[in-house]
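Right, I'll just put the structure down here and ask away after.
Other chains of the complex are left out, but the ones given are in their true place.
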Amino acid sequence: MTAFTPEIQVAIARTRDDVARLHAELVRYELVVWTGGNVSGRVPGADLFVIKPSGVSYDDLSPENQILCDLDGNVIEGTPGWERSPSSDTAAHAYVYRNMPEVGGVVHTHSTYATAWAARGEAIPCVITAMADEFGGEIPVGPFAIIGDDSIGHGIVETLTGHRSRAVLMQNHGVFTIGKNAKDAVKAAVMAEDVAKTVHISRQLGAPLPIPQTAIDSLYDRYQNVYGQDPTGALK
Amino acid sequence: MTAFTPEIQVAIARTRDDVARLHAELVRYELVVWTGGNVSGRVPGADLFVIKPSGVSYDDLSPENQILCDLDGNVIEGTPGWERSPSSDTAAHAYVYRNMPEVGGVVHTHSTYATAWAARGEAIPCVITAMADEFGGEIPVGPFAIIGDDSIGHGIVETLTGHRSRAVLMQNHGVFTIGKNAKDAVKAAVMAEDVAKTVHISRQLGAPLPIPQTAIDSLYDRYQNVYGQDPTGALK
């Protein structure tokens, strides 16, 4: 087991708390069933992240059974929970942390409406202002990729790099979201499903009206910079 | 800080209680996700209203962190919660209170089905009797307007002035409702989503039957005047 400085030990403990607790938001908003879905958070100041164990019920998650990994997705031996397997999506999370240094949190779900768009390989058009606020435009589609190598991680990074959206619909699969920390990524997962549902329902009875690009830009700029109690987003 | 009379202090305290507590109804009826949506209430006997703070979780709302504003939407310095920013929709609420003196409560949500109609810019037709009771006819659409000036508030007031409906679908945005007090506006938000959903679902498989205008008028008249325990609406 690696020896961590006291500062890193504190950062790990906080990240374990955050990640364990934030999984409850996936349940609250009905983004997951059974043991599906996962949240991870980068440990500030270290090349480490914390992720959900694989195949464990949401009722049984605790800070102690979250799993600490390095940025190659290897479990750090001897740390709490290390005897268990990390989420089967760990390689994809690790790839994102290695390649997007500004990302502090990653979430994956098969939430119903987002996955329904993903199954058609269709981006969600930006036709409601909440979507302009949160995603700055459409939610894009990433490639079809299956577990086994870096193809899922690569597809996420390739799609989201340079894109305003913090959410990507992985074709035939589900949604991955990123954020500056785990909470921010969870918020993106909640909002992605919310807009996926609203736009789906709107389209069922006709064509939603487009929002002019200048209005999308203006809404995105305001929301990212002045909304909430703290422009750094800590309280968002 | 302005010095308030004891009567106004009591009225402020009651309005804080009401507004804080009524936000739980938005959660109960799943009209909001994360920190979206807001309720405000006019302080009876004063040119003041109380509104939700911006970007704060519904779990963390209390009477003390609601924010007291004047009718221009300025936070009253030195009052509880004043260090935080009020809802980013405060200007729209303030505009309504300034221009519709009979309004004592305002609610804004992005509830799914109402927003789906709003994204198409389509009014909800009055094809169920509960809608005739509550809204006296269709729920109208207001203009596309974005945050930054008085255009949202102006759109709400222009659409609802002289209209039976207490709800307006703001195009590509969401729903605003008004009421004689905050509870009445929350009820309108709950009912607007309920009828938006029912009429949407009805239309998915065909054309709902129209209700004759004389029946709509009769239902609206009865409901507004004799329903519930108290014709003033206090118990509605």
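Note that the chains are named A and B in the order they appear, and that numbering of residues resets to 1 at the start of each chain.
Here, a contact is a pair of C-beta atoms (placed from the backbone, for glycine too) under 8 Å apart; a residue touches a chain by one contact, two chains touch by 3 or more.
Just so it is clear, the model here is predicted, and its values are computed rather than measured.
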Given 2 shown copies, how many make up the whole thing?
4
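Operating definition for what follows: only the chains that are shown with their structure count from here on.
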When subunit A is superposed on subunit B by its C-alpha atoms, the rotation angle in degrees, nearest 5
90
Considering the complex alone, what residue numbers of subunit A touch subunit B?
29, 127-130, 187, 190-191, 194, 197-199, 201-202, 204-209, 211, 215, 218-219, 222, 226-229, 235-236
Considering the complex alone, what residue numbers of subunit B touch subunit A?
33-36, 53-56, 84-85, 88, 110, 112-113, 115-122, 144, 146-148, 171-174, 200, 203-204
